[in-house]
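Take this structure, written in structure tokens, and hold onto it; I'll ask about it next.
Of the protein chains in this complex, one is absent; all others appear in place.
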Amino acid sequence: MAIPGTLWLVALFVIPAYAILAVAFGDIDPILRTTAPAWSPLAWSGSTMVDTLGRVFGGDLGKVFVRTGLYAAAALAGCCLIGYPVAYFTARRAGRSRGLVLGLLVLPFWISYLMRMLAWVNLLQPDGYVNAILSALHLGARDHNWLDGDWPTVVIGLIYGYVPFFILPLYAALERLDERLIEASRDLGASSFSTFLRVTLPLSVPGLMAASVIVLLPMCGDYYTNTYLTGGSPRTEMVGNQIEFFLRGSSQPQSGASLVIILMAFLLVAMGYYLVVIARTQREGRS
Amino acid sequence: MATTRRQFISRSGRLGLLLGLGGLPILSACGSDETSAADLEPIADGLEPEAGPLRLFNYADYVNPDVVAKFEEMYGVTVEITTFDVDSEAITKLANGSVEVDVHHSAAPNSLDRLIAGGILQPLNPSYLPNRANLLASYDDPWYDPGSIYTVPYTVFSSGIGYRADRIDPAVVAEKGWDILWDPTYKGATSILDDYREGIAMALLRAGVTDVNTSDEALIKQAGDDLLELVDLMNIKVNIEGYKDIPEGITDLAHTWSGDVITGAYSYLPEGTDPSVIGWWYPADNVGVVNNDCMAVTANAANPVLAHLYINFLLDSAIAEENFTWNGYLPPIQGLDADYLIAAEYVPENLASAVLTDDVISKGLRFEPLELETDQLWEQTWSTFTAG
Partner (left out) sequence: MSVGGYRPGRRLGPLMVITWLYVLWSLLPVLIAVRISFNSGKSRSSFQSTSMRWYWEDPASVWRDQALQTALSNTLKLAVLTMVLAVPIGVAMAIGLQRWRGRASRAANNLMLLPLVTPEIVIGVALFLVFTQIYSSIPRGFTTQLLGHVTFTLSYVVVIVRGRLLSIGGQFEEAARDLGATRMQALRLVLLPQLGPAIFASFMVVFATSVDDFVISSFLSTGASSETVPIKIYASARAAATPAVNAVATVMLVVTLAIVAVGGLAIWAYRRNQGATLGSAAAATGIGG
């Protein structure tokens, strides 16, 4: 049953991924300066990769990678804090209103992500609703400029953009939790809190992991959320912005492709951890 | 079509050159039409226009939809617009054939040499373009296209500083010039153009360097360092949104294009705000960057006659004027000077200097094509700056 999917991915993912290597280690057309991929590894030239590695490790791009990782980690933490209670409530406590809640949860999906981000820009403007609400609640200055290139705005934007993608898979996993285990724990005298900590939470680890993977990795390649929310401040530049700059039509697409390969190497480490956890859960499930 | 000897030699010569450099040449590999500039001839005189649809390739929202609708009505055809975001993206897409269009609506002069050498544009047939007579004399024989063989200018614009005249005294802007972008009084309310040529050129001009195509590594590095200083000193924003951020009061000072302050005053001011709140500064000695966008017909256009007719249509004085009232970018057409445009209430009086005069155009610095290594150095410098 896994065959069609696997073949699909080989044809439309593995071969294209090789094309990225061919670009990173390839050349450019001397007239048009567009990419001229080197399909044969024999023709590969690693000089751009070496330069790019130099810029990432100890050079000017190192901080962009660190920044990207921190933003994504902070946004993931936010997704967990907001997403877990919402998914838990929807899956297990919403009762008859579950359908309605689910509908409202997926509603923002159906207006384009970019459109929602543009709307956030309106909300966050100095004379926007966010400041109006905050000042009405006496929580902040009336004229705070949220779009001034500060990291919290970007992290909040990332959370806002990705948390629906976090909630749904988590919801799917939580909805299946075995209620009997939770009841058993309580029958054995555990408090609500320790039942949650010792039974519910461990049982939801696979779902949490899946949800985390689904949001964390695309966040690392995001380049429009920060651009929209900070008016293009260099202080919030992420790796995706650099990749976009070099790949969308610069005279050195090899640099962009090299950055892609370096970014993917980092992400694969994160991915490796997910695989280990899944494998462990599967073993435990079988024994 | 039989391959002529000349074609064969030029073709194999180029293939050899490309293969010698190691990669599979993307252009030769995927371009079904193996054209090079020398093979192309303009279309014959007196042909009937095709049935369309005419396909334009342009920046988003850069041509007045009313103008397009008039053309559609006049020739009984439909017009489709395909958009691109940055010039280099347009070259890439035309080069590898991933878009199929008839008219390249807004080519940058500094990339024309690549488009022409790559065989992407066809020579124009002047017999279809009588309205060329309306063009300013300075565009009869432009530096980027000697003899105007391939292109017709679409708009002309300069790069300066747009600002809030109600918040910053115009005398202060005039006195400080480019240095005002480095004045922390305006921290957090300043932006510069998201364009590596424009941004680095601005830093060069501020440092007194007027060679905006320099290959001098030390100068480029200094410009890059100066830009980096803006990150913490000014909390600088890098975007091309001055056209709305100044009228809306988000930005007080923006390195931007002349067309953007005009369109900003015309279309983006909140209701009831006087257009005099928007100011425009351009170097007093008129030594600044002047650029233009060009219209051209692609070599593989399916509707070349219609494409010529469209270009000619946009050179009509009344049509050019109508287009200007929508996008704020000046067509280099005779008669559309500051006096006329102000009298017609298209441009507020305080933005008169954003309408380019002959002197601004003739003294303007131009972006020329850069050698590959220089271009890459400029790009790297820009990437270092935007990394913060």
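Note that the chains take the letters A and B in the order they are written out, and that residue 1 is the start of every chain.
Basically, contacts are C-beta pairs under 8 Å (C-beta built on N, C-alpha and C of every residue); 3 or more make two chains touch, one makes a residue touch a chain.
Given the structure is predicted, the values throughout are model-derived calculations rather than measurements.
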item: Contact partner of the left-out chain, one of B:Thr251, B:Asn327 or B:Asn350; value: B:Asn327
item: Absent-chain contact - pick from A:Val50, A:Ala77 or A:Leu107; value: A:Leu107
item: Where the unshown chain meets chain A, residue by residue; value: 1-6, 8-10, 12-17, 19-20, 22-23, 35, 37, 82, 85-86, 88-90, 92-95, 101, 103-123, 125, 129, 160, 163-165, 168-169, 171-173, 175-177, 179, 182-183, 186, 191-193, 195-196, 200, 203, 206-207, 209-211, 213-214, 217-218, 220-224, 228, 240, 243-244, 247, 256-257, 260, 263-264, 267-268, 270-271, 274-275, 278, 281-282, 285
item: Contacts of chain B with the absent chain, listed as residue ranges; value: 24, 26, 29-30, 55, 57, 59-62, 65-66, 69, 78, 80-85, 96-101, 240, 243-244, 247-248, 263, 267-268, 270-271, 327
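We adopt the following convention: only the chains that are shown with their structure count from here on.
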item: Approximate Å spacing (C-alpha centroids) for the pair chain A, chain B; value: 36
item: Chain B residues within the chain A interface of the complex; value: 17-18, 21-27, 85-92, 95-96, 114, 117-118, 188, 191, 194, 231, 235-239, 241, 245, 248, 250-251, 372, 375-376, 379-380, 382-388
item: Interface residues, chain A side, partner chain B - complex; value: 26-39, 43, 45, 60-61, 63-64, 67, 125-126, 145, 147-149, 227, 230-237, 241-242, 245-246, 248-252, 255
